[in-house]
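First, the structure itself, so that you have it in front of you.
Only one protein chain is missing; all other protein chains are in place.
By written order: A, B and C. Residues from 1 in each chain.
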Amino acid sequence: MELTGTHTLPASAQKIWDMLMTPDILAKVTPGISRLELENEGVYKAVAEVKIGPVSGKFEGKAMVENPVAPESFTLKVLQNSKIGNVAADIHMKLKAINDSETELSFEGKADMSGLLARTGNRVMSGVANTLTKQFFKNFEDELAAQ
Amino acid sequence: MPKITVTVNGTSHTSEVEGRLLLVHYLRDTLHLTGTHVGCDTSSCGACTIHLDGKAVKSCSMLAAQADGSTITTIEGLATGNELHPLQEGFKEEHGLQCGFCTPGMIMCAADLLSHNPNPSEQEIREGLEGNICRCTGYHNIVRAIQYAANKSLVVSE
Amino acid sequence: MSNKFIGKSVKRVEDKRFITGRGRYTDDIVLPGMTYAYILRSPYAHARIKSIDTSAAEAMEGVVTIMTGEEVGHYGVPCGWQVNFKNGDTMKEPPHPLLVKDKVRHVGDAVAMVVAESRELAQDAAEAIMIDYEVLPAVIDASKAVEEGAPLVHDDVPNNICFDWEIGNPKEEVDAALASASHITTLEFVNQRLAPNAMEPRSYIGQYDNVYDKYTLYTSTQNPHLIRLLMCAFVLGLPEHKVRVVGPDVGGGFGSKIYHYTEEALVTLASKKIGRPVKWTETRSEAFLTDAHGRDHVTKAEMGFDADGKIVGLRIKTFANLGAYLSTFSTAVPTYLHGTLLQGLYTTPKIHLDMTCVFTNTTAVDAYRGAGRPEATYLLERLLDLSALEMGVDPTELRLKNFIPAFDGVTQPGYQTNVALQYDSGNYHGVLQRGLEMLGYEDFRKAQAEAAKTNKLLGVGFSTYIEACGIAPSAVVGSLGARAGLYEVGQVRVQPTGKVSVFTGAHSHGQGHETTFAQVVADRLGIPMEDVDIIHGDSDTVAFGMGTYGSRSLAVGGSAIVKSLDKIIEKGAKIAAHKLECSVDDIEFIDGKFNVKGTDKSLGFGDIALTAYVPHVYPANLEPGLDFSSFYDPTNFTYPFGCHIAVVEVDKETGTTKIKRFIAVDDVGNVINPMIVDGQIHGGLAQGIGQALFEGVEYDENGQIINASYMDYTMPRADDFPMFELDRQVTPCPHNPLGVKGAGEAGCIGSTPAVTNAVIDALWSAGHKVKDIRMPLTSERVWRAMQS
Partner (left out) sequence: MIPSSVDYTRASSVTEAIQLLTDNPDAKILAGGHSLIPAMKLRLNAPSLLIDIARIPELRFISDEGDKVVIGAASTHHDIISNEAVQDMRAMVEAGELIGDTQVRNMGTLGGSIAHADPSADWPAVLLVLGASIQVQGPNGERFIAANEFFLGFFMTGLDEGEIVTAIHIPKLAEGQQTAYRKFMQPASRFAIVGCGASVTVQDGQITDAKVAFTGVSDAAFLDEGVTDALIGQPANLETIEAAANAAAEGDIHINEDHFASQAYRKHLAKVYAKRALAGACGLE
């Protein structure tokens, strides 16, 4: 499943960077992650509950922030396991300051699925990707608005 | 556990069933009516087709509990005594089956078709079988078997 | 012998139980104390197992036992056919364990088996088993698997090559022939991977009886004896006489139920371990991952023609994907069942096939309806139609010009090909000409020209195929690497009252043996069909057998029965001569009566049967009883052939193809039951057309099958087809007593290229000069071909 998205957020790059590096906020804005617990530097234990249409599942796994270049880019790696299949996502995040109060946040990556998810999900995968992307940016905007 | 009462092929059964028990497993495992088959797990192949209150449904895609209070006919209940249903006869006369695994579902689905369209065209028969998969016959003789049954029933009813 | 039944469309004896829901498939069988198995499978195509923790699952209610690779990983299933490298080295044959303990090699590889009191509890417990995997890179495509640096499926198989192989004329001769050609047609294509999809999912019950120390395995198989032999001799080392294998009603096979699967041995082992019967029935989702797939060739083929349109040479390079493990017949399919058919119906003087067979992180590939022969036919027949388009000649004239002339194999010798086989008898011009009459070729071309101006293009595609069936002479297949003989066994037991029980090693799973074989027996003995019972599928009742595949049941199994019938009649004549007080030479057996020639003295078959068992007035030195068993080993393959013609309509706006007409003229030798033969052809056509237009297993780059259910794998449905138009030509097989050739695979072999050819023809009619569209020819692929 290919994951790409670009969106302009009304905040400075530093602010967005700080938010992304805050586990609670990262957990809040990232669809499918409900809790992140820091295990050690850059490695989180991730708990997720996903409910999309007919599918609902509880995932447990790891999220890792790799190659951070503040406040420009990092790679988010997510490895999630569940009864219905496992997901390994590798997402490269980029922040581009437009001005002091606007930043273009973009990401590019893919999620590899195994198990039932891979075998039965083809019909809806592109919809899932698009929905997750939309949720991510919407969550981010909501979070910004709340701050 | 839900308690259900169903009438299957004219006989009433009352059973306690697990909520998750599929109707097809109730028929096969509890009532030992093994003519209804399981060919897939996505509600696609139609091998498990039975009649629920007179209409063809896929018994693998519903729970036994959902059938509480219903009247069910399976392939075992289609013939009248030793007299075959015209569709059963048609499948034999026109060689509408080979391995026989999809056959009960095919016959039950065709019976639903003929119940509201007693004289279907070839195209209507083919479209009427869209929920049933056969791997052996190429459907050619299944279509002819249903035409046979339709013709026979029309002659009888005239 | 009378001909009351042979050649007649006798209605099937077996139908009554199926149409009334009384068929008895393995999953219908319930044994006292039965438990249920669930197999936990790898979600990854390639991964190292770091740890398996079954403790939580073991503690769950209703769990009887859990087995892992630690316990049974040293047992593995064998390959039944040895092929050697070009240089003579033995093929690579890595083990295929019942349960994996170190490294999983495809999605669906079995890791643990839970046995519990119910299906539900077994599945619940399997979910509680924790496995820690280290995911490894996977390799899916056969042609990429051989590249340097590709992940290794088996650590000790370099470049993932199981073996390389060649057949035909020396390569230099073919190169020279092509160098001299005035036109060369080059075609690079993929013969895609197919899921066999017999409607009955595989199902096994293991039952161990500790009183008699005897094992019974109920299995949805095409060959119970072969399973017993393999399981006893090569897998578990069980004493064969203490093992009974039963193949009850089986819901279709199409090849996929020939093989000895790991689960058959697993339920057998588990039943011994727990002392209770163990049933395992796969789900459809599992079937997509574990039933051996078919085809999967990546090919480049070149066919050269001289200026007159005569074929001068054929050169082929193919990579065949064998999957992660060697299935029972997998190595024979791309080689002896494929390379040997590349002569087709043509006089091609120089042929060379270079074949590389490769391991990948995918489900095992083995014979699927047609097995090797569809691949050869697709290659040849696509080349013929494409060459005609490229050279601007008519595809039927091109064929007629290159056909092998007719020969009957009796007064004329068989035809020796350049690829090892000798065809038995054939009249290839006949089937094509009949097909063209049925088509109304001239009118079609006019209609096509009109259609080219509209949004609904018309196309016609031809395919004139040959196959090798009725496998086969044991000595020949043995010299080619088969690790078993390929004869068949037929026993005829005449009961004292004249009723006849026939035991055959062929197995019926839809082919109608109970009817066709009874027709042969009834006619040979001159008795009613009701007096004949055909018994198959149980190793305790049937002496031995090699099973049903390769369109061999009647040609080989039927011939074995005929041999026994001949012995029955011969012995009956001796008894009759004694009772009628004449010389045995004066006895003739006609219509169920032993007559003294030229007199009205006669004894019925029933009288003789009774005398054989109540031998009070009986020849001296003759054993009582009337019961004979025969082994029949054919002297050659049989070679059915035919002409298939597809007429398609292609929607220019969407690329969707609709089959408008399908004409099949097949020559399968003599026909015992035309209704059943037609039915076999119909079913084969649907599968062959299915390959062309609908079906194909799709892997993603990680080795996940992305269409592993009927929601995504397109199975042909009733509304995908018109009524098929069939006709027949009869060129008897000269070397078996029934003159039959076999009809089980013909439809599936001939039809696929006809459909692709028809779509290509439709596109050329509108100026889109495409060479190939990858199968299945989905709407999008055809639409894209029209955009370029």
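Rule of thumb we're sticking to: a residue touches a chain if its C-beta (ideal position, glycine included) is under 8 Å from a C-beta of that chain, and two chains touch if they have at least 3 such contacts.
Computed from a predicted structure; not experimentally measured.
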- Only these shown chains touch the missing one, namely A, B, C
- Note on the structure: Touch with the missing chain holds, among C:Asn707, C:Asn736 or C:Asn757, for C:Asn707
- From the list B:Val8, B:Leu33 or B:Ala65, which touches the chain that is not on show? B:Ala65
- Can you list, in ascending order, the subunit A residues touching the missing chain? 52-57, 83-84, 116, 120, 122-128, 130-131, 134
- Item | For subunit B, the residues touching the chain missing from this view | 2, 18-20, 22, 25, 41-44, 46, 49, 52, 55-58, 60-63, 65-66, 68-69, 109, 112-113, 116, 128, 130-132
- Note on the structure: The missing chain sits against subunit C at residues 119-120, 123-124, 127, 283, 285, 653-654, 694, 698, 706-707, 710-715, 778-780, 783-784
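One rule holds for everything that comes next: only the chains that are shown with their structure count from here on.
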- Item | Between A-C and B-C, the pair with more C-beta contacts | B-C
- Distance between the CA centroids of subunit A and subunit C (whole Å) is 49
- subunit B and subunit C have mean C-alpha positions lying a whole-number Å distance apart equal to 30
- subunit A: which residues touch two or more other chains? 120
- Find every residue in subunit B that makes contact with two or more other chains and list them. 42
- Item | subunit A - residues contacting subunit C, complex | 83, 85-86, 88, 112-116, 118-120, 122-123
- Message: Help me check something: in the complex, which residues belonging to subunit C touch subunit B?
- Response: 9, 11-12, 14-25, 27-28, 30, 119-120, 197-201, 249-252, 254, 283-285, 509-512, 675-676, 678-680, 682-687, 709-711, 715-719, 721, 723-724, 747
- Note on the structure: subunit B contacts subunit C in the complex at 18, 20, 25, 28-29, 32-42, 44-45, 47, 74-76, 78-79, 84, 88, 91-93, 95, 97-104, 107, 122-123, 125-127, 129-130, 132-143
